[in-house]
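The complex is shown incomplete by one protein chain, all other protein chains being positioned as in the whole.
On to chain A.
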Amino acid sequence: MFEKDVLESIKEQRQKYNIKLEKLTAKRPERQPEFVTDSGIAINTVYTPEDIAGQKPDDLGFPGEYPYTRGVQPNMYRGRLWTMRQYAGFGTAEETNKRFRYLLEQGQTGLSVAFDLPTQIGYDSDDPLSMGEVGKVGVAIDSLLDMETLFDQIPLDKVSTSMTINSPAAILLAMYIAVAEKQGVKQEQLKGTIQNDILKEYVARGTYIFPPEHSMRLITDIFAYCAKNVPSWNTISISGYHIREAGSTAVQEVAFTLADGIAYVQAAIDAGLNVDDFAPRLSFFFNAHLNFFEEIAKFRAARRLWAKIMKERFGAQNAKSLMLRFHTQTAGCTLTAQQPDVNIMRVAYQALSAVLGGTQSLHTNSRDEALALPSDSSVLIALRTQQVIGYEIGAADTVDPLGGSYFVENLTNEIEQKAYEYIKKIDDLGGAPKAIEFMQKEIHTSAYKYQKDIENGTKVVIGVNKFQMQEDRPKDLLKVDPLVGQRQADKLVKLRAERDNEKVQKLLNDIKGVAATGENLMPYFIEAVKNYATLGEICGVLRGVFGEYQQQIVF
């Protein structure tokens, strides 16, 4: 990228600088014996054009052009800011509907639904295994009735909705399509995302139901159905977020997420789909952690690496198939129960790194999340944090403002290279579904090292291992009504008494039959949920045909 004589002259100057530096540090040692990013990449004292001399001009390119290092749109946020999408859900559908409408009134631009664990694992609220869990970490959805309440007075042709649901994603999507139809909204008008990323459930998050091959089939059924019927829907959000929360480094987050992405693309191709028919609707989900520049570089590296994989490995032709579009959430695991207001600053820097990295949508965590679900006032500060970045500080006024920074470009190259090496290793193990335990082990090793670094003080966490103080816990924490489980159970009794049970039974039998063949299950799910078959009933039938995944314990 630079003329040879320019580089020669910089090299000479650098040698002089290094001599000066050595003398200085001999007299006054630096703060730390070594400086490294969270992924362990060594950080130099200073970066110069020499550090990116090997980078090809084509690797940078222009925004909106291959390999999309600088962003997927030509003018990025000058055209439109990212979608401000706060993840929310707790208690019953009524309560969550209220929170949704509050957030929309406050200027949030997209919805993001958090489901409770029974819903995520396909149990009805009255199942014995659901005891104590109903409505706790998200909203309880048992049937279409709950979905109707959840989106009451929210126009689904205008709002885009992201649903964090994986194992039973096809059934929740079916419910969403059915609610839209009731509102008079056609499925081709629907905009949004289902997470639908089952591989990361086995690797890092734990809300799996079925064994991998059956889960992959449900996913390709969704790809195929949506390609034909719900063309604006993001059919998957391939998620590094949870991999990072489970303790991975930034490099591992990129590598394992893209390795999962490769597995989905391959599965869809193997199922007979044409890559350019489904690839434009693939989306990604990343974590914004604390190491500011490494995070920015991570987003840029992920975009470039994915573009190359799609072009070179899968031969995608459509430009949209090559673009890595992603949602970002700030890192929940970095929030402290100590001095929770400090979390507001952590979240702000993390959010800024996501914006400087070119995210398409963003969730900012609330200050009290290490203590409870966020209160109304905390979630408002979190949303305002995004609005300050978007409207007040000028960060969105030019594209990729750190592009060309010797440091950020060097880090981007390093992360891309290291992630690529991991992907090669996973390929050698037979691909992501076969490398689940390998990835788990790598993540655990990183998580343990991170904890040790905090305990020995190598890594500073304000309020935890430095600048501690005595304090009272905040008093206005959100508490989920303990009776929500009972209320949901009562609703189910009423539902089962009022619906056409003969028809429901027939539709469940249809699902059982089709599950055993290769036919697309989506139309059958839609028909069943419209007739108020419950999530637990449908998943129960599928459990009977597919079996359940048994976790291998690795640590």
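Worth pointing out:
Quick note on the criterion: a residue touches a chain if its C-beta (ideal position, glycine included) is under 8 Å from a C-beta of that chain, and two chains touch if they have at least 3 such contacts; residues count from 1.
As a convention for this text, contacts and distances are computed from a predicted model.
Only one chain is not pictured, and the protein name UniProt records for it, out of "Elongation factor P", "Carbohydrate ABC transporter permease", "Methylmalonyl-CoA mutase C-terminal domain/subunit" or "Heme lyase NrfEFG subunit NrfE", is "Methylmalonyl-CoA mutase C-terminal domain/subunit".
The hidden chain makes contact, of the residues A:V342, A:A370 or A:V514, with A:A370. Of the options A:E133, A:D260 or A:E409, the residue whose C-beta touches the omitted chain is A:E133.
On the side of chain A, touch with the chain left out of the figure occurs at residues 117-118, 120-121, 123, 129-133, 136-137, 201, 205-207, 245-247, 333, 336-338, 370-373, 444, 447-448, 451, 454-455, 461, 463-464, 473, 477, 479-480, 482, 551, 553, 555.
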